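Only one protein chain is missing from this complex, and each of the others stays in its spot.
Then we have subunit A:
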């Protein structure tokens, strides 16, 4: 045992205490009064200058939420959350209406610079000509509750793509928002989604018109800064007929001793022949090595392949958060539609992950693919929970699922909970699962070739997750690879 034991000890010592994004930005903020009531909901709606229908929608969700109870079926343990002790809205105090990036508080820009987010459109402003074919990324940055900047607006507009904070979309494109908001994740869906529907403050809105291939990657960066603040962002992406969009979200938060709540909702709608690729690199603060602090990440993400031949692909790299409760899913409604879920979930220290997906086959000849890689270290618990169903009309439905778990040390746990329901005899569902440990022999082989223990673990783990990393947009695959090494060894970067 010694080699593995030693590695485990090092991982335990280094891991979560070396969170790189744990700085706090000192800015004045504009907060709603603490606690949750109809008044809080009205306050948020008023802050956003929302139309009456939107307020009504929120209030209905709030009233529904009061009748609901927090779900307990996930394999996670945490003290009871006091929803009256949280702030539900926090905005950096604006000096005036923000018209351009230059008017954003430099402190916030600095934060994003530290995070490595290319907010400033330097190249564009300076007229730098980019080589043909080089991809660019449009970024929407959400700081606590509000969206602070959306870049490349003009260029997207020329292509007909709408990419803006959802608070603006509610005012500027009410017909689209009314039609699609809550159509994938209804306000009554689950405890956290309902809470989000009542109090969401911002998030991103994307609409890609028929036949348009979005000219660049779209990206949102979420940052929780304020103490005791819940972040409830809402993202809505609509890919109209024959369109394509690739979207990436990243998340970080400062290091704090108390837990912070993050309950987001993401809805995707793909119409006929449309494709949405949604990638997440989630690195919320995971808490310290004693299990103190960290983000509670209770997220509802769902895509609706509403049209025939549509496709939705989820890729996630989950390394942060004290608790992750997240099941990005696909409703395969259109005939010949396809859903994909590629996941890397790493838990270390005292982290608890309960994550997976649902593939609901409703249309004919629908196909889905699930590749899940769970890595558990420290005293963490890592659960894959998945559901694959075929409706009785879903003739020819096919699913392939592969769940692999890797254990580092002997104090962590990996669990696989797959549910399969086929109401149609022509459905073909395949499920493969493996659990393995990083063997001492493999580590010794690597160190004999000159790698340190940490480098060896990083290399083996990156090999283990390779199939999923390849699904990420290239720029982020490299970042994700580094992040994986950091979250497991702390020696890189």
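Odds and ends about this structure:
Just so it is clear, contacts are C-beta pairs under 8 Å (C-beta built on N, C-alpha and C of every residue); 3 or more make two chains touch, one makes a residue touch a chain; residues count from 1.
Keep in mind that, in the parts below, contacts and distances are computed from a predicted model.
The chain that is not shown carries the UniProt protein name "ABC transporter ATP-binding protein", picked from "ATP synthase subunit a", "Chemotaxis protein CheA", "Cytochrome ubiquinol oxidase subunit I" or "ABC transporter ATP-binding protein". From the options A:33, A:71, A:211 or A:463, the residue with contact to the chain not on display is A:463. One of A:80, A:154 or A:449 touches the chain omitted from the figure, and that residue is A:449. Counting over the whole complex, subunit A has residues 1-3, 6, 439-442, 444-453, 455, 459-460, 462-467 touching the chain that is not drawn.
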